[in-house]
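Input: a single structure, listed below in structure tokens.
Omission of a single protein chain aside, the complex is shown with its protein chains in their original locations.
Each chain gets a letter, A and B, in the order it is written, and its residues are counted from 1.
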Amino acid sequence: MSLLKKGPIFSSGILPDEGLKRALTLTRAEIISEVRESGLKGRGGAGFPTGVKWNLAAAARGEHKFVVCNADEGEPGTFKDRVLLTDYANLVFEGMTIAGKAIGSHQGILYLRGEYRYLLGQLEGVLDGRRKAGLLGQNILGKEGFNFDIEIRMGSGAYVCGEETALIESLEGHRGEPRNRPPFPVDTGYLGNPTTVNNVETLVLATAVLARGAQWFKAIGTDKSTGSKLFSVSGDCERPGVYEFPMGITIAQLLREVGGESAKAVQVGGASGTCVPASLFAQTLAFEGVPTGGSIIVFGPGRDMLKVARNFMEFFVEESCGQCTPCRYGNVALLQGIEKLEKGRCSMAHLNELLALGESMQLASKCGLGQTSPNAFIAIVKHFTDEILGRALPAQQA
Amino acid sequence: MPDRTHDSHQDSSRAPVSQRSHTVQAAHTETGIGAHVTVRLDGRDIKVPFGTTILDVARKAGVRIPTLCQHDDLCIAGVCRICVVEIEGMRTLQASCAYPVTQPITVNTHTRKVRQARRHILDLMLANHYGECYSCWRNQNCELQSLADEYGVDSFRFGHPEKPRYEKDTSSYAVIRDMNKCILCRRCVRTCIDLQEVGVLEAVDRGDKTSISTFMDKPLSEVICINCGQCINRCPTSALAANDPTDEVWEAIDDPKKHVVIQTAPSPRAAIAECFGMPAGTALTFELNTALKQCGFDRVFDTNFTADLTILEEGTELLKRLHAALVQKDPSATVPQFTSCSPGWVKYLEHFYPEMIPNLSSAKSPQQMFGAVIKTYYAKLHGIDPKDIVTVALMPCSAKKFECNRPEMCDSGFKDVDYGLTTREMAAMIKEAGIDLPRMPKTDFDSPFGSATGSGVIFGATGGVMEAALRTVIELVCGIKVENLFDHARVLPVRGFEGIKYAELPIGAVGPVPDILKGLFKDWEWLKRATLKVAVAHGTANAKKVLDDIKAGGKFAQCHFIEFMACPGGCIGGGGQPIPTSPEIRAARARAIYSEDEAYPVRKSHENPAVLQLYSDFLTDGPCGHLSHELLHTGYTARGKYIY
Partner (left out) sequence: MLATEQLRLSAEIVELADRYGRDRCALMPILQTVQDRYNHISEFAMQEVANLLQIHPVEVYSVVTFYAFLKADTLGKFVIRLCRTISCDMQDKDKVARQLENELGIRFGETTPDGKFTLEWANCLGMCDQGPALLVNDQVFTQVDFAKVHDILEGCRRSFSVHPMPKGGH
């Protein structure tokens, strides 16, 4: 299923490879400053300014540099990258090529999650087409000395491989275990070389920035969150799917668009995001508001929030790489806490201890997975205390 | 001079980058101002070189930060998170062991957040740690236990396992694995892959199912483990242990029909004091003799006796090989000759370079030679039925436990060595007997083997076998005093802790050849003007580099004799030595060994009177003669690296 609603960027009628053609007329520094000027921030979740990242990778010393497109989209409730890869693959590859030009790389790698293997043939076809059209390979579009090609590498079923350093480990043939940082991939990435890892959507937006210019892009969205965002909407709503909205739309507005006005809560940013109760639906979806990689899961009035929390914690127990102590065992401890709550065996003191543990996990885990996995649990306990503590016990409970 | 172009283990680091130390590119300043940065640590300003980790800054400042996955011998993993600290302006806490300082920062090492996180990390570890300290061999010597104490753990906030999750793996002669005690610090993984290049252990599965395991979760005895025990030495808990035969040894001692004989190797003697709270580098050789007698051993012998014997056997073998290869141009004579006294190394070669088995000296290790000599020569001399003799070996090594169980090690007609005890196990026995080892009076070793020479002592440190061999070769072959070439007979080029050492020794003159070797060749002139090329490697990762170089026809292929030790640092760093280990501790033990060497009146193997006596009374056809071949030499098995 493609975009349910196109917003300001996807309906703007930008021509194929318009961005790339313009980029080829600019110097590397000019491309980077255009992207920096646009205020484009990474759409993979962390929201790091893309221009800054490219600049660091461009400035880093290294003979080879790599552009990696993070197509490991594994965050529960996120599927907008799948839509982009299905319907806009040319834009993704164009974005990678522009990034290649910007940082001085000749090699791009698209890391495609194993679950999307069915897209592989089609994507290879698009790559072939681009090679034939002179959009990849040697002297791209006749630009002397600009060589760039793209290789697709597959994941094999590990959510954590979406974390950029775990992704690189996986590319290098290791377990997907996140690295210590610093150093960051822009310095020491794939095979020790400067590497920029960008989300699929980020790269697509970069083509628009180049095609229409930073000022045009900046005019969309808010001051701190420029441009538009793709939202993957699922759960208890009438019209789930992928929507493009300008950054800064409120949760309430979004719910109206998708037919989810009756929601009692919304999970913003997937399992690792946060749970927003109805009382806070006036908040905006933006880096300065509730930040999100684009996942919106709507919980209708009848949803059991403890069950939701359990599903999330089961996800993290399963998907933690198991490398560091807080995350490996902390998620299990939180899940056990939920089981206690279900059985009516959790004292307030223990619940507080679990919340404190959640904080420790957020602070001390090695990577973003463990740093965010307690978010949903903490938010649900905080906003739905009554529902959670005052629940009826399962009938069979002795 | 030692060849310093070969780096230590860091170089060969093959662990995933997620478990590897990181180099940070130097600051991009033309002026060089960026070479140092100032860290404000707990309110104090400390200037450190760019790229220093916060942990090192704290150590420099005398501030204690707890660690678990960090080990001075290994690259950084940053996985246990116990060492987290708070950096001002950063949202999350940072692992101090893995955080290089590249700009001025303010660090606090014990804020509320830090204390809470550390306590939670310990709580989580304990919630998954099955066992009780009082029934654990690491009781009082356990990093997890110390931290639980330090952080005031008084309850199991997130529970404590009531039943074991994993079955104990007791299949190996050398190493016992009990993953119920494992905290997944992965030090053993980095040890086995990076330091040893054996690659037995890795993390398998993921999430909370992660465990340290072997290929296909097979028992250790079925995979390729060289039994070096280096993983045990670096494990912070009791998850890894040596296979402990203490009960059997006590049983033998308690049996009046048994004549229980123990040989002690120099490395445990230089280290056992650490088990009694003394600083590393205190040798208790002669106190130990007394203690062992009090424990009930009937005789205490010095392994150095057979170390000296090894030098004569292995040295003779070397001369014969060189003669065959250089003079007779015999293509079957393989040079360089490799030492064979480190059973971990021998097994490594059998697995990974079976085609090079012909290079291995056929001489047994000193432990095994002693066993064979005790159950033949000594038994005859004292009229004891060898079947009533129990030979115990106090060794720094866990691989010796495997070695004495090799089926071919029964040349006396009995199991040559019945039990191998590690330094740690011996200390436990002595404590159990209520003996305060450091306060024991000194006694000498028992006859007929007496105390040996300084050459035997230095076998314990990397380069020691080579140094001992060179002392003898120089004197026997060149006919000059070692002291003329090397001050105080210290053959410095082969000493020290570089991973790989290389030395050349020109042979100027030859002869007079001593009686014991006279029969070897009619003419000794071929050795004249030769240059003896030798090398030393310790830690099997370094051994691998040398072997690969030989295969590629590099400079080590030109060597005549190469010493290999499985353990980093040699036997003083053996897998049976007291825990903890570190470069400093090993250096202190080595110092103890070298000073013991200097205290010996006789410092060259070929001057050991008991050895000469043995040749004149028993091994009458001399080194590498018929009987010595039967008793003191052995064969090897090409094992290959496939696991079935």
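By our rule, a contact is a pair of C-beta atoms (placed from the backbone, for glycine too) under 8 Å apart; a residue touches a chain by one contact, two chains touch by 3 or more.
Treat the numbers as computed from the prediction; the structure is a model and nothing was measured.
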Residue, one of A:62, A:76, A:246 or A:293, that touches the chain absent here: A:76
Residue in contact with the excluded chain [from B:193, B:249 or B:335]: B:193
Selected from A:88, A:184, A:287 or A:315 as touching the chain missing from the view: A:315
Touch criterion as defined above, residue of A:114, A:129 or A:213 at the omitted chain: A:114
Options A:187, A:236, A:257 or A:353, residue touching the unrepresented chain: A:236
Where the missing chain touches subunit B, by residue: 14, 193, 198-206, 213-216, 223, 641-643
Contacts of subunit A with the absent chain, listed as residue ranges: 1, 73-79, 81-82, 113-118, 153-159, 170-176, 191, 232-236, 240-242, 267, 271, 297, 299, 303, 308, 311-312, 314-315, 318-319, 321
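By our rule, only the chains that are shown with their structure count from here on.
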Centre-to-centre distance between subunit B and subunit A (centres being mean Cα positions), rounded to whole Å: 49
Subunit A - residues contacting subunit B, complex: 60-61, 158, 165-166, 168-169, 172, 174-175, 177-180, 182-183, 187-188, 317-326, 328-333, 336, 353, 356-357, 359-366, 371
Parts of subunit B lying in touch with subunit A, wherever the complex brings them together: 16-19, 22, 24-25, 76, 78-82, 84, 92-93, 95, 98-100, 102, 113, 116-117, 120-121, 123-125, 127-128, 157-159, 183-184, 203, 205-210
